[in-house]
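Here it is, the structure, as structure tokens.
Below is a slice of the complex: some chains, not all, each in place.
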Amino acid sequence: MDWFPLYNSLRIAVISSVLVFFSGIFAAYYIAKLHPVVKGVLDVILTLPMVLPPTVVGYFILLLLGSKRPFGIWFYNTFGTKLVMNWYSGIFAATIVAFPLMYRTARGAFESFDETLSYSGQTLGLSNTYIFWKVRMPACRQGIMAGTVLAFARALGEYGATSMVAGYTPGKTATISTTVYQLWRTNDDLLAFKWVMVNIAISAVVLLAVNMLEKKNTAGKRSAG
Amino acid sequence: EDQTDVVVFAAASMTETLTEIQEMYKEVEPNVNLVFTFDSSGTLKTQIEEGADCDLFISAAQKQMNQLDITADPSVNEDGLDFIDDTTRMDLLENKVVLAVPENNQADIQSFEDLGTDKLNLLCLGNEDVPVGAYSEEILTNLGILDQLEADKKITYGSNVKEVTTQVSEGSVDAGIIYATDAYSAGLTVVDQADSTLCKQVIYPAAVLKNAAHADEAKAFLDYLTTETSAEVFESVGFTMVKADDEEETEAVSEAESETAAETES
Amino acid sequence: MRLYVKIKKDFGSFILDTEFEADKEVLGILGESGCGKSMTLRCIAGVVTPDEGHIELDETVFFDSEKKINLKPQERHVGLLFQNYALFPNMNVVQNLRAALRGQKLGKEEQQKRVAEMMAKFYLQGLEHHKPSQLSGGQQQRVALARILLTRPKMLMLDEPFAALDEFLRWKLELELEDVLKEFGATTLFVSHNRDEIYRICDRVCVMNQGKSSEPVPVKELFTTPISREAAYLSGCKNFSDAAVAEKGEVMALDWGITLKCDTTGKEDSTSVGIRSHFIRPVTETEGLMRNVFSCRIERIIEDVFSYILIVSPKEGAQIRVDVSKEDWLEYREQVPGDEILIGIEEKDIMLLK
């Protein structure tokens, strides 16, 4: 068994989860404050990647970043490498597809945050950044974690857009998902199943870790009085 | 030691065979490192069109190859794409279109002709993009039953071959039209094989790309694919080699096929 | 003048419209439940933005709707004790306290020292690693108080700082707080429902009524000579009656159906009369010196720690509360509800109000 897909999948999933984590949280934070109609419109745009078949999403990404498109040309001229059909192309695919999950979940969490805590932080002279990371985020921990877990799982499982943007090149762009798909498609069900198990193992590790983390943070959650 | 990467975009139906040949080719040409990208021919074509690096393209049908070939009929190559080096283009393999049925064949379908009868409830085809889909439609058109089947909603389209084979093996459908190679590797029961009266020869064309970084190495590999050693691998899964002396004839067929394809398109 | 506040904010069913000044002093804010005390403090702290007005502390303009000034809460350096404490639920006690020191760029040791100091001052030792959810109500309140003092704010706003504490702790913390306030020398706004606390701690008091504030008055004045019924009510007076000055030196207490004799000079337009329950006492008929003596029926006798509380009613009037020290009651101890009793009120204790 060639372990490249594991390595590649992990780096793509981790990097895109990190990207999605921050971009999703910031989008959620700023959008949560807006007027509901504006929110609605932005929601539609940001949730778009969810309502389209991933392959079609991949196609749009390709139209945007392809080597013959302005951005792709500029990137090639500047960095001497193509944005598509490389291992990191999977990052674009996974990031865009996983983004709505983080965004929407984080927004839900932020909107149920008790602003009094943030006010009290402000009157204590704490910077908004500190309040954001040390008060708001931990208080919204559960929602944020749900979003992160979903985004990570989605990034790990992403197949359609990745296969479009990065292609399935064994040893170069293959991820676990595209490998599973190809193996399965070429009737190598056994090996495909092994890779499925690998994916399950990864998500098991992540999910268990997240649950342990949660437990540590919630010792004796009861409100006094 | 300097390694040359040769990038090969190949139809997914060739995954097993090409991977096997890759091992063998290492001994022949240790300095060449073959980098495969497997996908459905349509996806590969899109990727090439969008500027993916590729030295050698092996399609599962003439259509996708023609769409990238400036010398092909403009009604097929609608966008006037000029990606492949026509001089290196060749017909590499032949596949057969077969009718596969579930294990116990409850609907008792024995031939392509049976598809027009009441025995059939649901038939699975690949969609047009899956090359076998185009051939399947040709067969049904030649039998004069395509429109009726569609009107009766007796056709379901799978988006890739595995989908079709699975639907057949799981008995979700009464029959499916696929390639012999796919039926072989999926271990399906084949009840009929399309002859030349029903559909044209199924050809896997190959060509080196015009802007290939390693055109010579790619050509060399393509040549290797036509050797006896490679042929053995291909034939072991049900492909037939297109003989060099068939070349003339094949050319003609491919010409004719382009026309049919053009008709379907409009 | 150190603090000047003039704000308006419309909540639809409730309108906050308040204006007051405070010097380098402890200004009490007294008002009925729901009158807008907490909201006023929130506006000053900058966590609620008024619709219009002007807020200024030490020449720094915090808010001015016309000049479009609205400083961030962080730039105002005021400490606000939230009524529900607003401790950070994810941090333990020490972390909550440390957070307050972040602005001050102290060394780690100095930080630890100050936190430990405060923990001791507020009797929080042993609770270092408790999360707010693991604290009792009173413990939470003390942590919140300690946290605010650690930021060394320019101004302090305390919203019922001792409400959840037992009396002894309350008393100890009150002394503690007074020292802090002295050392501090800053303007302090103090919201409390405890009349005695206000009396002891505050220099002046601002009375609020349904969103409106009145001119602050010295705390003693509020207790001895309140002008409005509202002020008298908040200073703990428990007996009120609508009233009309009939002629010089005579007031008709309409609700009680009695006429009170007292000095009405300059108070001819009074509409209410108030009498503190402590200043009404049972009398025997022999006490001829008193000019205001009435016969009432005892409705209820409630024993308190150092006194008895009598609920009595004049012939056809509303109830009156009388507080009698246990010593004084000895003489009347035979009395039971239903009996008639004479009560006397000194002229100086009759408050004529508007």
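Chains here go by letter, A, B and C, matching the order in which they are written, and residues are numbered from 1 within each.
One rule holds for everything that comes next: contacts are C-beta pairs under 8 Å (C-beta built on N, C-alpha and C of every residue); 3 or more make two chains touch, one makes a residue touch a chain.
As the structure is a prediction and not an experimental result, all values here were calculated from the model.
Written as a formula over the displayed labels, the complete complex corresponds to A x2, B x1, C x2.
To be clear about the criterion, only the chains that are shown with their structure count from here on.
The minimum number of touch steps linking subunit A to subunit B comes to 1.
The count of contacting C-beta pairs peaks for the chain pair A-C. Averaging the CA coordinates per chain and comparing them to the mean over all protein CA atoms picks out A as nearest.
Chain centres here are C-alpha means, and the one lying farthest from subunit B is C. Centres computed as Cα averages put subunit A at a distance of 36 Å from subunit B. Distance from the subunit A centre to the subunit C centre is 54 Å, each centre being the mean of its Cα atoms. Each chain gets one centre point, the mean of its Cα atoms, and the points for subunit B and subunit C are 88 Å apart. None of the residues of subunit B touches two or more other chains.
The residues of subunit A never reach two or more other chains; the list is empty. Remark: subunit C residues 42, 45-47, 72-74, 76-80, 82, 84, 86-91, 99-100, 102-103, 131-137, 139-140, 147-148, 151 touch subunit A in the complex. If you check the complex, the residues on subunit B that touch subunit A are 7, 12-13, 15-16, 19, 35-39, 43, 46-47, 50-53, 160-162, 165, 185-186. Residues 116-117, 119-128, 130, 134-135, 138-139, 141, 217, 219-225 of subunit A touch subunit C in their complex.
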